[in-house]
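Before anything else, here's the structure in question.
Entry: subunit A
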Amino acid sequence: ADKVTLQLKWVTQAQFAGYYVAKAKGFYDAEGLDVDIKPGGPDIAPEQVIAGGGADVIVDWMGGALAAREKGVPLVNIAQPFKKAGMELVCPKDGPIKTEADFKGHTLGVWFFGNEYPFYAWMNKLGLKTEGGPDGVTVLKQSFDVQPLIQKQADCISVMTYNEYWQLIDAGYKPEELTVFNYSAMGNDLLEDGLYASEDKLKDPAFEDKMVRFVRASMKGWKYAVDNSDEAAGIVMDNGGQDENHQKRMMGEVAKLIDNADGKLDPETYERTAKALLDQKIITKQPSGAYTTAITDKAIK
Partner candidate 1 sequence: MTGASPAVVSASKLGLTFSTNDGPVQALTDVDLTIGKGEFVSFIGPSGCGKTTLLRVIADLEKPTSGTISVNGMTPEQAREKRAYGYVFQAAALFPWRTIERNVALPLEVIGLSRAEQAERIKRTLDLVNLSGFEKKYPWQLSGGMQQRASIARALAFDADLLLMDEPFGALDEIVRDHLNKQLLELWERTNKTICFVTHSIPEAVYLSTRIVVMSPRPGRVSDVISSTLPKERPLHIRETPEFLAIAARVRDGLHAGHSYED
Partner candidate 2 sequence: MDSFRDKLIPVTSILVGIVVVWYVFAVILNTPFQRDLDRRANVTPGVVEFIGKTLAQPKPTLPAPHQVAVNFFENTFLRSVTSSRSLVYNAWVTLSSTLLGFAFGTALGIVIAVGIVHVTTLDRSLMPWIIASQTIPILAVAPMIIVVLAAIGITGLIPKALISTYLSFFPVAVGMVKGLRSPELTHLDLMHTYNASRAQTFWKLRVPASVPFLFTSMKVAVAASLVGAIVGELPTGAVAGIGAKLLAGAYYSQTIDIWSALVAGSVVAALLVMVVGIAGRLVDRAMGGRPA
């Protein structure tokens, strides 16, 4: 079988269930692939891993991928399993922030490490300065948990619909006690989990074919996971996921982002993402060739 190494962007969790399912259910085998799934972590940059030759394909957010492309690692989006973004900003209702107009002078928790672009794009749109002071907002680099809200260190914090949000619920907040600013709902979302491979390698037809098979099997995995979410969560647990209940819930939420599981990139969202990145000078020129629909076209007929 052909070997493929997949580097995830985060630790093993239902966020990546499709790949684990495809592997566990033998979808990869069926395509003649031997896939090695490498979990990520807070300080793994999949872009570096692929640049160093440690992976054939990575799960990445578009911001990071385009930035890396401009820095000489020619990443190409070959599929986009997540159609919608899962990131949102939540604020407790008993706090000072109820609407966008209340942000001024308050502290907001933001994830960095490449996840801060949607936030800055949004603030830009609102015309709010992010250097603190009474006329702007104070930005706190948030750890990847919900403590800043519980400790009242921030007035709002970033969460993923499929993960940290539920930790708040677990911590005793009721959904009706939280104000939610969902980036997708506001139209401020940037593309999240997509599959990226190296442009150079894609020129090789054999590799391209391998990717076609990989994407096909992966999307099949996603479809299965969406349809059998409890079983999928179980598979994630078998691969080192934590907290079964939580994974089940996560799978349910992730399913909402997957949509129809065709993995096709929506060019409109792509353009919006690229523009937002340009506006924030994360990248300096309009990217070209940063995505291809060839793979998904061949994979999903």
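Here is how the candidates were picked: all candidates are chains of the complex that A comes from, given by their letters.
The rule is simple: a contact is a pair of C-beta atoms (placed from the backbone, for glycine too) under 8 Å apart; a residue touches a chain by one contact, two chains touch by 3 or more; residues count from 1.
These numbers were taken from a predicted model, which means no experiment stands behind them.
Between subunit A and the candidates 1 or 2, touch in this complex occurs only with 2.
Those residues of subunit A lying in contact with candidate 2 across their complex are 11, 38-45, 48-49, 52-54, 94, 143-147, 150-152, 167, 170-174, 177, 240, 242-243, 246.
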